[in-house]
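Here the complex is missing a single protein chain, while all its other protein chains stay put.
What follows is subunit A.
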Amino acid sequence: MLSTTNARAVDGDSIFQRLSFSSAILILLVLIGILISLIDGGWQALSEFGPGFVFSNEWDPVGSQFGAASAIYGTLVSSLIAIVIAIPAGLGTAIFLAELAPRWISKPVGMAIELLAAVPSIIYGMWGLFVFAPWFSEGFQFWALENLVGLPVIGAWFDGPPIGIGLLTAGLILSFMILPIITALTRDALQTIPNVVREAAYGVGATPFEVITRVLLPSIRNAAVGAGILGLGRALGETMAVAFVIGGANRIETSLFMPASSISSTIAQQFNEATNEMHISALISLGLVLFVLTFLVMGVARLLLKK
């Protein structure tokens, strides 16, 4: 009797352990498999262009010259714009929902934000192209051309054709897309802080502002940075929404109004019609570049978190 229960307990435990261990290994194997197939598929281009593939700005399917610099630039800058806008906005929304708003507001708004996270990215892309871009062109770009272009340093960012698409529009659309994730995660983190903490802070005479900035925010720091990393990851890899509004031009320009390209949008737009083997290989190499880039950006973000 004793031995059977014992055997059972050991059995269940070890099965569970093996199961979870093998699923962890499986993810690792899939990751390595993807990496190997990317290197294999992109080898032709990588061996032809060497490190120049990452640094060259030339992407010319006709002359079979491929360099990823402009796509890397477009990916990084559009993601940066997204994160610069979405983190403060997301944090602010989360604080409002979790700490300041009455329940009858925070509940429906919170649900609306979660719904927003479930909207497919192609919808954001089409909305960006057909609704946001015309509005952005009329409502902001013409104004910026008249009033901002003369400013030192940032003036050059806004000196471009007011067509409603380009790097800045891509960054803005991305920020709308990652806002729900950042808001939802930080709001949830705020809600896990026990009320005793708030009461204690108010008890020693802190104002609501002090409670939020000195007590609550420091204690959800990790969760907030984690939310930022998740949002950044989504922004770096986002394809369809960016493809619709970035304008598909392989060049690096100071102006954020100019059309540009991102790694994932280039792959999505060109792979279907690519017939030249070097072109296909270069597109797969772009995938590898995005893989490594995401890895590096995540690594840096984690390092910042540790400090």
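Heads up, the rule we're going with is that contacts are C-beta pairs under 8 Å (C-beta built on N, C-alpha and C of every residue); 3 or more make two chains touch, one makes a residue touch a chain; residues count from 1.
One rule holds for everything that comes next: contacts and distances are computed from a predicted model.
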Listed names "NADH-quinone oxidoreductase subunit H", "Phosphate-binding protein PstS", "Phenylacetate-CoA oxygenase subunit PaaI" or "Protocatechuate 3,4-dioxygenase subunit beta", matching UniProt entry of the absent chain: "Phosphate-binding protein PstS"
Which of A:Leu148, A:Ile163, A:Ile193 or A:Ala206 contacts the chain that the document leaves out: A:Ile163
Residue of A:Pro61, A:Gly155 or A:Gly233 in touch with the missing chain, whole complex considered: A:Pro61
Touch criterion as defined above, residue of A:Gly41, A:Gly155 or A:Gly248 at the omitted chain: A:Gly248
Given A:Ser56, A:Ser219, A:Gln269 or A:Thr294, the one touching the chain that is not displayed: A:Gln269
Absent chain, residues of subunit A that touch it: 58-63, 125, 129-130, 134, 161, 163, 165, 243-244, 246-251, 259, 261, 268-275
